[in-house]
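The structure's right below; bear with me while I get my questions together.
The complex appears here without one of its protein chains, the remainder shown in place.
Just so it is clear, A, B and C label the chains in written order, and each chain counts residues from 1 on its own.
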Amino acid sequence: MLIVMAADASREDVAQVTERIVALGLTAHPIPGAQRVAIGITGNQGAVDPALFENLPGVLEVIPVSHPYKLVSREAKPEASVVHVSGVPVGGGNFAVIAGPCAVETYEQTRTIAGHARQCGAQILRGGAFKPRTSPYAFQGLGKNGLEILRDVGREVGMPVVSEALDERSLELVVEYCDMIQIGARNMQNYALLRLCGQARKPVLLKRGMAATVDELLMAAEYVLAGGNYDVVLCERGIRTFADHTRNTLDLAAVVAVQRLSHLPILVDPSHGTGKRHKVVPLARAAAAVGADGVMVEVHSDPARALSDGAQAILPEELSQLLQQVAALLPLTGRHLAPQVRAKG
Amino acid sequence: MLIVMAADASREDVAQVTERIVALGLTAHPIPGAQRVAIGITGNQGAVDPALFENLPGVLEVIPVSHPYKLVSREAKPEASVVHVSGVPVGGGNFAVIAGPCAVETYEQTRTIAGHARQCGAQILRGGAFKPRTSPYAFQGLGKNGLEILRDVGREVGMPVVSEALDERSLELVVEYCDMIQIGARNMQNYALLRLCGQARKPVLLKRGMAATVDELLMAAEYVLAGGNYDVVLCERGIRTFADHTRNTLDLAAVVAVQRLSHLPILVDPSHGTGKRHKVVPLARAAAAVGADGVMVEVHSDPARALSDGAQAILPEELSQLLQQVAALLPLTGRHLAPQVRAKG
Amino acid sequence: MLIVMAADASREDVAQVTERIVALGLTAHPIPGAQRVAIGITGNQGAVDPALFENLPGVLEVIPVSHPYKLVSREAKPEASVVHVSGVPVGGGNFAVIAGPCAVETYEQTRTIAGHARQCGAQILRGGAFKPRTSPYAFQGLGKNGLEILRDVGREVGMPVVSEALDERSLELVVEYCDMIQIGARNMQNYALLRLCGQARKPVLLKRGMAATVDELLMAAEYVLAGGNYDVVLCERGIRTFADHTRNTLDLAAVVAVQRLSHLPILVDPSHGTGKRHKVVPLARAAAAVGADGVMVEVHSDPARALSDGAQAILPEELSQLLQQVAALLPLTGRHLAPQVRAKG
Partner (left out) sequence: MLIVMAADASREDVAQVTERIVALGLTAHPIPGAQRVAIGITGNQGAVDPALFENLPGVLEVIPVSHPYKLVSREAKPEASVVHVSGVPVGGGNFAVIAGPCAVETYEQTRTIAGHARQCGAQILRGGAFKPRTSPYAFQGLGKNGLEILRDVGREVGMPVVSEALDERSLELVVEYCDMIQIGARNMQNYALLRLCGQARKPVLLKRGMAATVDELLMAAEYVLAGGNYDVVLCERGIRTFADHTRNTLDLAAVVAVQRLSHLPILVDPSHGTGKRHKVVPLARAAAAVGADGVMVEVHSDPARALSDGAQAILPEELSQLLQQVAALLPLTGRHLAPQVRAKG
């Protein structure tokens, strides 16, 4: 933390700031400049609240210096983490493709898409059973029934499954039926849910909130790790901006930023990140090229009839193309497609 | 819904779109233009999913026309709603001032601030017992203990109380101890929580999410009304933008937009909306001038020592000034300070 | 400037940074912390380029401390500046209302609107003769002819006039015919034009760019002052965000921020700031309440037939209402309507 004093701050102002620092058990380092004095603070564990100084007389600005996360940081653990999702490694060179329908609708629909996805090379099956919908009147998902379908199909084709949890009840079910828990963008700062994920014994796929900075994404992950669950995979899925040609603006530089700051794997979701089918494959290529640890995409065999978000689902043949193109460029960043698991039965 | 066909769309493309519209039980209205054809759709209840048409051959663009909310809309209920918070009317000309500490820390702290707020003219007492904190290592609130303090102080000074609920457990406690449930910006799209609010028998203060449009705020409120709880007060608290001189950018035009589209009252929170103490009173004046139905502000008698968010809390003397200035300009918009209630005991 | 070293930076890394600081003729102030070292820099005139240090080995972050503007800052000149526009004082308690058509269309149109604006209490007449239009096929303004009309009408009714300059040629004409030069949001960082304004002998109305921070607005003003022209009035006119209920998001907290950092007056433009007629008067009230030094509004006697931007122009009767309401609340911030000047002839 650095405290910058105003040019006209008095000697007493500086003394008062210094006293408060000392009173907090910290050390003050005054730096006299030509125009003003700045005061560095050391000795703190974690972040100091800027509010403790911001309104003292003579204080111009309070500048935080340390980042507030610990367990997720590369300083804490320099090597990249590999998260194992029931046999599929994610991160550390393993590029994961999570594919499946936006929402589980029927066994047949899910089985058809999953069969194709497995054949193309995708390793993990996604499918929503609890859908966070903007409108209370929209289709909300099949619930437990949907999770059963997803689990059964995953076993049949040989894909661990991931589905979104919205609250305590759905989390319990997702933990029971799935191999990985998805926390959606709207819940990235639902701290009650994050704490529950910290106690869960399943890996967590944590999506970046639409208005979240990279630091806030890492802090949200810190909640899960602080609860004792170290198996977290992050996911960039677009942020909200003024740009109107896509539903969100996919921020691929965030992948590079996260990989510098944290050891956790990070995926990219070009389906929600663009909201337009024709942009999904190009942006998936870009995600692989930038060095992401995987992608998550929505697939539908008949997107025009999908019950939710059909406009962003790609067709099965587009998924094949995606896998081929992505596989071709992974060696550039020292990555390879993660291995698939076998069907059970 | 309007479907715009590409300039080079074939007659078959147009026919296919028309057929799908008819197959959905709706009516198609082709509008032949010089360069292209557009097709209007009528007969729908609620919104039609653009995805059903967006990827059909020859379709250039799908433009939604109707707004998807119903119960919250002014078309459904033209006159402004008045929400009663244990005797304090909010909306319909009644300007409410909700004031109190960011977090309940001790009985003495809460009692001191509440006594002053009541004396200045504030009608409702706020105080956080469950705090959504970015860091898992930060002070998280006193929980049930804090709610007890808040309730007791509210009764003593004569102010209904409002506190934030984060999940099912905290919601049950807030409903038990408080007169109004606050749903914070981070939970605006926590639909599980909104549904529970729909079943609660207490008014709800719903804050706009940092990345939420006005339509999404209204849809979130629709969840609560659709659940049977019509007592919802909205709150503009700033959106996330590139501007770095405030923590968020307070969007006062949203007040006017909401009042045109909906009958629900809307408050403004200049504390979170700016994040800077010296900006709170000026923006509270602006909120009153633009026609808001109230403001919510954080107050602390010793902000530099507050356990959370002290930098944005105003001092007691600033609250007095705020009330005086706001009261002076309310007549301009046909409003007046809402009446206070009596102390119990 | 503060340089934060990585936790694992070596003694040599720190030494290299220190050497570079010394080589630049500056002073290094190492601050040893428990986890890392930070190094303060003093002795610099103006900002030091972070790039000089950002990529040195062991450097984690470079944090600028001083603001880069000088002449516009309150530290340089503590008292508020009053800018005189041919007899109308702006700032220092004088609240200016600049009103008029978006574009000068005919003498009659301009005369009608100006006559009404003068009668309501507006002091300065605006009217575009050179219009920056998104489309090359849209009406571009009457040019010199429009400026002649504007000047003549201004003299007749007793209002100094302001019009936008887009380039060197139009600037010469605006300087010749008008009392104040307007630089639009799209040209806020057109440094060639700002330099020319620095040499002009007329006051400048500088609008904030749609993506400009407050610091960048002040730096743009610094260009004009550095050129020798100290008569600059700033104008907040909305920034670009995801919010879609207005054309731009009016950032009223920027008024407070500017007034703390700079001595220059700052106006608010609720016409461009909202883009919707029904929001102009409420936001003008809010601007006055927040403490702005004036407002600039577009007025049209028949907005539905206006050649440009008619949707945001208010009607003459709305201007009367605006002036009355604003005048009523100015005393709250120690302001009053600026005096008008007399008609010439």
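Criterion: contacts are C-beta pairs under 8 Å (C-beta built on N, C-alpha and C of every residue); 3 or more make two chains touch, one makes a residue touch a chain.
In this text the structure is predicted, and so the values were computed from the model without any measurement.
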item: Hidden partner chain, touching residue among C:240, C:263, C:279 or C:335; value: C:240
item: Full-complex contact with the absent chain, from A:81, A:112 or A:241; value: A:241
item: Residue in contact with the excluded chain [from A:24, A:289 or A:315]; value: A:289
item: Residue among B:10, B:42 or B:199 that touches the chain left out of view; value: B:42
item: Residues of chain A in contact with the chain not shown; value: 211, 213-215, 239, 241-246, 249-257, 260, 273-274, 278-279, 282-283, 285-291, 325, 328-329, 332-333
item: Contacts of chain B with the absent chain, listed as residue ranges; value: 2, 4, 6-8, 29, 31-36, 38, 40, 42-43, 61, 63, 65-66, 75, 240-242
item: Chain C residues that touch the omitted chain in the full complex; value: 20, 46-47, 49-56, 68-69, 132-137, 166-170, 186-187, 189-193, 195, 209-211, 216, 219, 222-223, 226-227, 239-240, 277, 303-306, 308-312
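The rule we apply is simple: only the chains that are shown with their structure count from here on.
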item: Centre-most chain [mean C-alpha coordinates]; value: B
item: Proportion of interface numbers common to chain A and chain B (over half same, under half different); value: same
item: Identity of the chain that, by mean CA position, is farthest from chain C; value: A
item: Gap in Å, rounded to a whole number, between the CA centres of chain C and chain B; value: 31
item: Rounded Å distance between chain A and chain C, as computed from the means of their C-alpha atoms; value: 39
item: Centroid distance [mean C-alpha coordinates] between chain B and chain A, Å; value: 26
item: Contacts with 2+ other chains: residues of chain B; value: 211, 239
